[in-house]
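For this view, one protein chain was removed and the others were kept in their places.
For subunit A:
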Amino acid sequence: MKNLVILGAGTAGTMMANHLVKKLPRKEWKLTIVDQYKTHYYQPGFLFLPFDIYSTKQVKKNGKKFIPKGVDYIQKKIERIVPETNKVLLEQGDELAYDILIIATGTKIAPDEIEGMNGPMWYKNIFDFYTYEGAKALRDKLREWKGGKLVVHITEMPIKCPVAPLEFAFLADSYFKNKGMRDQVDITFVTPLGGAFTKPKATKALHYLLEEKGIKEVTDFNIERVDYENNKIIDYADTEVEYDLLVTVPTNMGDAVIERSGMGDDLNFVPTNKGSLQTTDYENIFAIGDATNLPASKAGSVAHFEAEILTDNILRYIQGQPLKEEFDGHANCFIETGNGKALLIDFNYTHEPVEGTFPFPGVGPLQLLKESRTNHMGKMAFRWVYWNLLIKGVHIPFVSATMNEKGKHFEEVTQ
């Protein structure tokens, strides 16, 4: 009997368990998944929780429901991976031997990385919305907030779901308008990048959104510290931005177990082949989703596309065949723009978001890179798709793992 072990039962790990249980012969392979937490969160919902669009119940379920029969589910903390002896050490001295290991331990926020962020004002007037706790605390704050300077801030790249902070700013604009207090709120978007949008095509098509909603931009802001006593953030060039309410996306880092195992880069992400998803250092260890150092977006859609390719590659590896270097960085994201509208973007390693239709070339019904109500309905429907199809490893009809270039207007792409 051989062992395949998956570390992490989030979006990527759960999908891999569902894919592989159908493909691996049960007499030869034992499948195990390890995750210390009981709850599976619908992370895209954390964007909506602060604005009372989703309830807490809509964003969490018992993780066990999604682990298929035939997979051993261990709820224990992972102490360390020992690649030299092909073992995973768990808490209380338990050991798990593996023939193949899949790392799907995701990414976490690390507010301690910036001086003054995770201090006395954390969850008082400084919040994140990338965790369940943060999003919920922020919801409670927004319910009673009287207005002032709202600063939506990105600490450093890469972050999970890179457009979420911008969506947060858009939704905040709608939220305060609906509450009849938009004139009492000043919204500023602060980013370490050159703009809220950085690609020429998207900037051209979407910059009007910021102007229309009266959202100010502070760019090239690399934060050095939070001065929580005087309510301002300060960057390395000594630029200061004042806030009454700071909604920040702290540094995103790979799980601490990666650091304990000495397997990560500066941010604890696992060096991984960007086409095959095999780790750079160990041929029987693969990585998927937010845990990798791939130059793709850290997003559920990326993990979904990766899962299809990684499943093929695991089977190829078992059969001693060469791996396919097929993953093209494909990502597909809805972007909420407020007022019941959304955008849809589709892109990969080499192509920036383009205009066109999705998923059917020339037909749609979803419009790429354009605001519409249909796209918003798509984003809302996605929660059902997530719980019922996506993490169960069901192929989403008409959406391929690699990017389809038909029906998209590549000829207009500069760069």
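Assume a residue touches a chain if its C-beta (ideal position, glycine included) is under 8 Å from a C-beta of that chain, and two chains touch if they have at least 3 such contacts; residues count from 1.
Following the convention adopted for this analysis, contacts and distances are computed from a predicted model.
A.B. asks: Leaving aside the chains on screen, match the unshown one to its UniProt name from "TusE/DsrC/DsvC family sulfur relay protein", "ABC transporter permease", "Chemotaxis protein CheC" or "Cytochrome C oxidase subunit IV family protein".
C.D. replies: For the chain missing from the view, the UniProt record says "TusE/DsrC/DsvC family sulfur relay protein".
A.B. asks: In the complete assembly, which of A:Lys30, A:Lys149 or A:Lys199 touches the absent chain?
C.D. replies: In the complete complex, the chain left out is touched by residue A:Lys199.
A.B. asks: With the full complex in mind, choose from A:Pro83, A:Gly119, A:Pro158 or A:Gly364 the residue touching the hidden chain.
C.D. replies: A:Pro158
A.B. asks: Thinking of the whole complex, not just what is shown, which of A:Thr56, A:Gln184, A:Asn222 or A:Asn388 touches the missing chain?
C.D. replies: A:Asn222
A.B. asks: If the missing chain were put back, which residues of subunit A would it touch?
C.D. replies: Residue positions of subunit A that touch the missing chain: 156-158, 162-163, 192-194, 197-200, 202, 206, 220, 222, 224, 236-237, 251, 265-267, 295, 297, 331, 333, 335, 345, 347, 352-353, 414-415.
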